[in-house]
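For this view, one protein chain was removed and the others were kept in their places.
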Amino acid sequence: MDFNVIIMQLFTGLSLGMLYVLLALGLSIIFGLLTVVNFAHGSMYMWGAFVGVFTVAWTGNFWAALVLAPLGVGLYGLVIERWLIRPLYGRDINYPLLLTFGLQLIMIEVVRIFFGTSDHPFSAPALLSMPLEVMGIFYFPAYRVFLIVFTAVICFVLWFFLEKTDLGLIIRAGTRDPLMVRALGIDMNLIWWLVFGIGSALAGLAGILAAPIRSVYPEMGIAMLVECFVVTVVGGMGSLPGAIVAGILLGIVSSLTTLVYPQMADIVIFLVMAVVLLVRPSGLFGKAGLLE
Amino acid sequence: MAELQSQAAHAATTPAVMSPWDKVVNLVSRYPVAFMTLFFILFPFVVPYQALATQIIIWGLFALGYNVCLGYTGMLSFGHAAYFGVGSYTLGIVLIRLWENVWFGLACATFMGGITALVLGYLCIKRRGIYFALLTLAFAQLLYFVAFQWVNLTGGDNGLRNIPAVPLALPGFSVDIHDPLRFYFFVLFFVVLALLLLQRILQSPFGRVLEAVRENDPRARSCGYETSNVRWLAFIVSGAISGLAGGLYALYLHFVGIESLYWVTSGQILMITLLGGMGSFIGPFIGAGVFLFLEDVLSAITVNWMIFLGTVFILCVLFFPDGIWGTFVKLIGRKSALKR
Partner (left out) sequence: MEPMLTTIGLTKNFGGLTAVNNVNFSIYPGDAQSIIGPNGAGKSTFFKLISGEIKPSRGKIMFNGKDITKLPQTKVSHRGIAVAYQITNIFPLLTVFENVRVAAQSRKTTFNFWSKAESHSEISDQALHILEEIGLIQFRHDIAANLSHGDQKRLEIGIALATKPELLLLDEPTAGLSPTETRQTIELIKNISEHLTIILVEHKMTVVMEVSDKITVLHYGSLLAQGSPEDIRNNEEVRRVYLGGVKM
């Protein structure tokens, strides 16, 4: 097989992996701090894409959409946490999961009502629509390069926020011992609220970033959600480095499989998960026994 | 002294004078299977159309199997579409390719449902709680994609069509179960069989261990029970019943759609069980009845009926976590407690 094709496919895998990373990071910080498995995460991703469709139709400006999608979905996440999820704290850990499951049904249906059930074409901005030439041999689509770089920057910002700021310190302490943090006079409700908002915004951002390279339709978040669950199980639930490594790994694995044996492309990541589970039940970076 | 106290304690649980209403409730809770059988015999004559009754008891059976996991052992599975779907496909493939015998087809469906649960369960049981839910979901999706790709066997996206309408072979004669009412009673036979079987299992020593595992897994382990094996076995029983329900559903539709393996089916059975109330025999059937009835009515009004279903489900999670039957039982309990 052509070496060139493999490089291209690796690159495509990396950009898919970056989408996984963005989504899995959101899932992971929400789970790590709130112990909520957000089943509506995939639908928030879908809403991000549709906010993009809507904004571009309105303004014709991709960059406005890139700002509005995470902002809108983030705000929506704040509303959801405050009014629907907060009443469930202190009850069985499964209830938020069930609630967000019901929520995603509604979210999908709402989009069907306003946008119909078909695909919505969405193109990358003109600035990023030409291929980038590297060493005269490789031609990478500029939009995917942008996606990879942009996501890497977001990851760095998130890392900086969590590791180097006071608020980040509180969040990390809250992951380990929320009672202690509360005893220090910090309003954990506020922190949880904020984190749910950030996680939702990340999902919205992934949605708008995915729009030009994947089809935009109401059920687009479903398969993605399941794939992100796989990513978090492989990486270790609640682990941020795990989400990044597993996201990129699975994106590349899935992409390369498409090249070799396309029928297996959807299946291979589940096989990877099965193997990881057999060898390392708590995931690559997971701590054993967390919330079991 | 102890004897006296014991009598007093006993008297508190059974009031001396019972109203007729209490008597009915008491009888129903003591003989749920007999009561339910009686009810289901009359059921097809009170619903708008018999096909709805058949659907309700098939999904009720599925929910009953699901409840072995969620209600009796406390395992939240998000992948029961796998066992239902495998049951459906098994029945279809057996009838089309192997042997046109309904009994054999259903036996295979039950068996394959159980075997699938055995294999996937082995992997999922390794993790508990939330992880268990995610793993069951992921493996069910895996099966979905496999069925999607394996067009020769499953028909892929088009589904498995033309499942023959085979008459029911009984020793000496055969019955045409094409007639909706006859088919209903054919399904009911399996439902009652499953109810009796489950009742037996739940009252057995093993059933008691299931409850202990649900209540306090670490303590059950420290008492010397290998709780992961117990969970695994419960998962297999649950998968087998789901497989049977899947087989019956394929027989009912003469068709297996790829969506039977899709996660939506897993979500649906979870909603049905939660709506009806976990941990009882009657709850799943009430859940199935309400769910399918709502679907029937709402889908006639609007194509976006899922929006209402989602709302009902969210309200249920927020305000009635015990489900319809569970809330009803609690209300009854409070009422009789007030009277005392």
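Some points to look at:
The letters A and B name the chains in turn, as written, and every chain counts its residues from 1.
Keep in mind that, in the parts below, contacts are C-beta pairs under 8 Å (C-beta built on N, C-alpha and C of every residue); 3 or more make two chains touch, one makes a residue touch a chain.
Since this is a predicted model, take the numbers as computed values, not measurements.
Remark: the absent chain touches shown chains B in the intact complex. Shown as candidates are B:95, B:230 or B:272; the residue that touches the absent chain is B:230. Within the complete assembly, B:201 is the residue of B:52, B:201 or B:332 that touches the hidden chain.
On the side of chain B, the interface with the absent chain consists of residues 2, 5-6, 8-10, 13, 200-201, 203-209, 211-212, 215-216, 218-226, 229-230, 233, using the contact rule stated above.
Here is the rule we use: only the chains that are shown with their structure count from here on.
Distance between chain centres (mean CA atoms), chain A to chain B: 34 Å.
On the chain A side of its complex with chain B, the touching residues are 31, 35, 37, 84, 87-88, 91, 93-95, 97-99, 101-106, 108-110, 112-113, 222-223, 226, 229-230, 232-233, 237, 263-264, 266-267, 270-271, 273-274, 277-278, 281, 291-292. Residues 76, 123, 126-131, 133-135, 137-139, 141-142, 145-146, 148-149, 263, 267, 270-271, 274, 304, 306-307, 309-311, 313-314, 317-318, 321 of chain B are the ones that touch chain A when the two sit in their complex.
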